[in-house]
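For this view, one protein chain was removed and the others were kept in their places.
So, subunit A:
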Amino acid sequence: MRYLMLVLSTPDDAEVGSEGTDGVPRIEDWVDRHYGSGAAVLGDRLRPPEDAVGVRVRGGRVVVTDGPYSETKEAIGGFDVLDAPDLDTAIAIASEHPMAYAGAIELRPFWPLEVADAAGGDVTAGGEPAGAGKGGA
C-alpha cells in the first residue's frame, strides 16, 4: 500500500529545531532510517502557501488562482511517499517524524484507479468527523 504523507505546519506551533531536543527525533535520523529501509520513497520540502498555485475547472473553464484553497490554518510544508504494508505501519513511521510533534501529518492512501469498489461516494478522503458522537445517545 502506498501513502502520501503530508507534513503540516501551523503558525501557532513551536519551531522544530535541527537539534533533537526534548525527545523530538532529528529529521536526519528519520530520513536515514526510513529512506534507508525503502519504506519512504519520495519526499521534498514545499514552498510556502503564498507561493501555491490553485487550479480549478468551473463551467468548462480552467481557473488558476495565486494561492491555496485550504481554509484551515495548517499549511502543507512537505510530503513523503511511503510504501508500507498497511496503515498501522504508516502511522508508526509518521509518528516518528519530527513534524508530528510540532505540526501535523496527514496520511492519504493512494487510490489506484483499478480499485473499482473504492469508487463509493462514502469514502471521501478524511472520512467522517471522528467522534461524531456515540450512537443514538
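Convention: a residue touches a chain if its C-beta (ideal position, glycine included) is under 8 Å from a C-beta of that chain, and two chains touch if they have at least 3 such contacts; residues count from 1.
As a working rule, contacts and distances are computed from a predicted model.
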For the chain that's not shown, choose its UniProt protein name out of "RNA polymerase subunit sigma-24", "Sugar ABC transporter ATP-binding protein", "DNA modification/repair radical SAM protein" or "Spore germination protein KA".
-> "RNA polymerase subunit sigma-24"
For the chain left off this view, which of A:A39, A:I76, A:A90 or A:A104 is in contact with it?
-> A:A90
For subunit A, which residues touch the unseen chain?
-> 1, 3, 84-92, 95-96, 107, 109, 111, 114-118, 120, 122-123, 127-137
